[in-house]
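Heads up, one of the protein chains got dropped from this complex, but the rest are sitting where they should.
On to subunit A.
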């Protein structure tokens, strides 16, 4: 089956500054793909290249097997897009925006579905778009991105401005869509939401892809052990197979994936010499941090 998004060695330069450098990634049909990285990492530039707002300086972008921007119109019929900063026509009423969106996509209004979506996100269709708050604008963008039954949803920081209730509803809806075969490509800062919902994630920093992780296969048995104290027992921990990931004067963090009995026995013996001991599951943030640290970067 053809991948839904295929980025092949794409780069984008603004003058001498490389916003995206030789980035390649593939998103398969039905994936819930998280695209994460710090501010200015190149997430939005990559999304802008995917949607042909800007042209890449090298490499190719293919959506549904069609090269962009040649396949632009055919491909965009199958895409729903929620921008990070939603700035739609302020003079139009929400119901007009919905109608224009359907007209652009040449689809007939499915009143029941539009009603359901507007009700789910509590969208007031009579109001002018320009009079809405940031969160309500985002909700209108979400409704407009979904009303034409897209096969690919591209969402740039979709939860910015949403209250926790709407946040949860959005992710539940996206999960439902994914189960129906829709591919979701989502950029976010929020590692927790990405970890909870995404099936795959890509990390980007300084315009370069630094790793792609399949969360369905990620080893969740890995523990992170944090020890605090004046005399840090590095040798004893390494002797039981713990790998040190970060260390400063009075704190050290280890990754441990072996026998837990041995770990707790050792920690019990060491407890008198230490101020504090924490054992936790390695979450996405931890993995993210360790990936960055391995690359010599800072979050």
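Assume contacts are C-beta pairs under 8 Å (C-beta built on N, C-alpha and C of every residue); 3 or more make two chains touch, one makes a residue touch a chain; residues count from 1.
Note that in this section contacts and distances are computed from a predicted model.
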Which of "Dehydratase", "ABC transporter permease subunit", "Phenylalanine--tRNA ligase alpha subunit" or "Imidazole glycerol phosphate synthase subunit HisF" matches, in UniProt, the chain that is not displayed: "ABC transporter permease subunit"
Contact partner of the left-out chain, one of A:101, A:159 or A:266: A:101
Option touching the unshown chain, where A:74, A:134, A:168 or A:239 are the choices: A:74
Where the missing chain touches subunit A, by residue: 44, 48, 51-55, 72-77, 79, 81, 83, 85, 87-91, 100-101, 103-106, 141, 144
